[in-house]
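As you look at this complex, bear in mind that one protein chain is not there, while each of the others sits in place.
Take a look at chain A:
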Amino acid sequence: MELLDNLALGFSTALLVQNVLYCFVGVLLGTAVGVLPGIGPTATVAMLLPITFNFEPVTALIMLAGIYYGAQYGGSTTAILINLPGESSAAVTALDGHEMARQGRAGAALAAAAIGSFIAGTVATVALAVAAPPLARVALQFGAADYFSLVLLGLIVSIALARGSALKALAMIALGVLLGTVGQDIYTGTPRFVFDQRELYGGIDFVSVAVGMFGVAEILRNLENEQTRTAVVSKVKNLWPTREDRRRIVGPILRGTGLGAALGVLPGGGHVLASFTSYAVEKRISKRQQEFGRGAIEGVAGPESANNAAAQTSFIPLLTLGLPAHPVMALMVGAFIVHGITPGPNVITDEPALFWGLIASMWIGNVLLVLLNLPLIGVWVRMLRIPYQVLFPMIILFAAIGTYSLGFNAYDVYAIVFFGILGYVLIKCGCEPAPLLLGFVLGPLLEENLRRALIISRGDASVFLTRPISAVLLALAVAALVVAALPTIRKRREIMFAEEE
């Protein structure tokens, strides 16, 4: 079995002492930022990215991935205990999870979330291992025109899934693409929009954009009205679910895993969509519909499994096509590039140890997360008592140090102020920051492939429609655009996302 050989290679890499250690550091940090409201995985990965430059590539990626899926676990703890989702996909968990906590069943809710997440993570990791190689082989057939259409499709699908106005999301993507053009032109070397500042020739660093948009802007949002956090459930008892509970969560976990694994591949916010869809499905097919919203354990197990499965499978587009499906994935693209690896279909053949090591580490990470989240739940409960007044100066200081250490360039630090303010104003106007970051990372790819395709076709723009792969992808992009703009579907989308806040 080729798959088994590959997994053996993966585990032999992932089980190296330093890799297990940094996997642990990653999931620990991920859980921490998932638990703490006000700081998300995107800002954390962005801040820690510069630190990982000295690591072995596989170690760096294992740790960064750990932060991402660790945050999906941690988010549920806060949602259940204080009705405040630490991560956006945990919002739906708060509906029934917090209700269970108020009835004194916080332990069962946390256990259902953790067990569901573990099973989902395991299944989705296998799905990733099985699905990635054939997809990468397909992706190798892609020409420049196909890549252009694929990136365009990815960007447009990401707005169909985003919350809020599709028009604004489109404009945010365009803005991100524009900001990505700052710096030297790849074909002619002409410096563009640099205002004669040598420091800008290399372009704006995406870490500064991410830290500004997701870190600084978020802090300003939180400082708008300061309030003391609501009382925390002090003791969590009866962690092990009863036989009745165990019987009730099997179905939701399996269905949630399937839904999450499938939806996680979509760019933009597959994990959020997955948890909402899973909740809707469980509510519809349940025999105890009236219990939903009043502490139904199915309403915790299903969505939590779904978002964790989606967190794993969202690595599929990154590892096979080089396309990030989530802002954190966009940062991972940067991590790959810093280590001299171009993310895409070649990773699997050029760097098999890295590819399979990363996948195997996800399963190890999931084991570590169960250990971290169930026996050590008391630690996280105590962490919720850290006042925000300590937390936000720490984020600002670490953000400044982190971006400075990128290249010892003060411009990278100034950039986080610029993007912090810009992001804050735009977020206040109802624009989501995620499309901008995706546009920023994918913009250069879009331009490069557009120009290369036109050079290859001798300036004939119809190449995008005559190549079958490209034509199909463009048709899908148009369809996604229509779907995002149609009023009826948009209304349903708004209802789905309305409960999130």
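Assume contacts are C-beta pairs under 8 Å (C-beta built on N, C-alpha and C of every residue); 3 or more make two chains touch, one makes a residue touch a chain; residues count from 1.
In this text, contacts and distances are computed from a predicted model.
Undergrad: Tell me the UniProt protein name of the chain this structure doesn't show, selecting from "Heme exporter protein D", "Cytochrome C oxidase subunit IV", "Two-component system response regulator" or "Tripartite tricarboxylate transporter TctB family protein".
TA: Cross-referencing UniProt, the chain left out corresponds to "Tripartite tricarboxylate transporter TctB family protein".
Undergrad: Just to verify: which one of A:V379, A:A461 or A:A475 makes contact with the chain not shown?
TA: A:A461
Undergrad: Among A:V216, A:A306, A:L368 or A:A434, which one is in touch with the chain left out?
TA: Candidates A:V216, A:A306, A:L368 or A:A434; residue touching the omitted chain: A:V216.
Undergrad: Using the touch rule from the top, list residues of chain A that touch the missing partner.
TA: 51, 54, 164-165, 167-168, 170-171, 174-175, 177-178, 181, 185, 187-188, 190, 192-193, 216, 219-220, 223-226, 388-390, 392-394, 396-401, 404-405, 408, 410-411, 413-414, 416-417, 420-422, 424-426, 428-431, 443, 447, 450-451, 454-455, 458-459, 461
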